[in-house]
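These notes are about the structure you will find just below.
The complex is shown incomplete by one protein chain, all other protein chains being positioned as in the whole.
Entry: chain A
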Amino acid sequence: MNQLLKKISWMTLLIPVISVILGLLCGAIIMWATGYDPLLAYSSIVQSIFLQPYYAGETIRAMIPLVLSGLAVAFAFRTGLFNIGVEGQLMAGWFASVACAIGFDSLPKFILLPLSILAGAVAGGLWGLIPGFLKARFKVHEVISTIMMNYISLYTTSYLIKTFLFTQGERTPTIPPAASLASNFLANLTQGSRLHWGFIVAILAVIAMWFILWRTTMGFELRSVGFSQDASQYAGMNVSRNIILSMTISGIFAGLAGAMEGLGTYQYMMINATFTGIGFNGIAVALLGLNTPIGVVLSGALFAGLQTGGLTMQSVAGVPIELIQIIIALIIFFVGSGYVVQWAWGRFMGRRHKA
């Protein structure tokens, strides 16, 4: 009796795993076909991120915003919404945290750092609240409004930097140390990587997502509305309020991702001519992670590892780093077509049963 239960959860787990394997395999074939050594390439990735502290540190560093934006997408998805606006919310959060840090640079660290992180969260949350409100009030589909909000964020942050916080190098000034998440201790530990304390924020966020959705009455409502607006309304829940709330919380995760970049990795914000891509990668991270908190961490680690390890791959095996993006795209493609795999598997099992 438990067999079927196992088979089902087994299958859902299997899809991402198979997708990753297929993605890597296809990547290997492309390398081989274009005259590179896939074995050397992959082993260089693995060796660097597991054996060289610098690359290990950089991998974890890259994971922080990826996991946070993955959580943002997953959270919205769990409540029936598709937040494509993580990118814009992330930039809003990035800008707000940096601006806050620079604006209040006389405050002591124990106030300024939390305040700056909070500023990023609030800005991201606001950027999510707007499409949430538009959906709840005017039934504007969130995919459309969040995409538009991305552009508004991209150009607004550039404008604000240019007008108020401009300094040499097309960027804002560096934030004061009192607002910085960077750490000499962590840097020394990892031979000078940019690893910063933001990983603690990411871990807390992972726990927060799980706790909010599955342990609180708020999460109960959010999930209920996500599954069935009708039944939720009949049960006395306020559907509009929950849609807005969900987009806001999702935006907060995204805003935090931006704050981590601003206060941790870069210590400033540059004028972005195009999107950072982190927010969009968050969609992939959430998808591969089956929209679960743990899954987001695992897939975040995979993508971060591939991106960081890609640098060594380029230097050791000579494979162009762009190939990493191709592999990531392939993995996403396979996950996306996972239902096809599932269907094929089902048919195969069905036939075998008869035989």
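Just so we're on the same page, a residue touches a chain if its C-beta (ideal position, glycine included) is under 8 Å from a C-beta of that chain, and two chains touch if they have at least 3 such contacts; residues count from 1.
The criterion applied here is as follows: contacts and distances are computed from a predicted model.
Asker: For the chain that is missing from this picture, which UniProt protein name fits: "Simple sugar transport system ATP-binding protein", "Ferredoxin, 2Fe-2S", "Oxidoreductase" or "Xanthine dehydrogenase family protein subunit M"?
Answerer: Hidden chain identified via UniProt as "Simple sugar transport system ATP-binding protein".
Asker: Who touches the missing chain here, A:34, A:167, A:191 or A:228?
Answerer: A:228
Asker: Touching the left-out chain: which of A:167, A:188, A:216 or A:315?
Answerer: Here the residue in touch with the unshown chain is A:216.
Asker: Can you name the residues of chain A that touch the chain not displayed here?
Answerer: Considering the whole complex, chain A reaches the absent chain at 1-2, 4-5, 214-218, 220-221, 223-224, 227-228, 230-238, 347, 350-351, 353-354.
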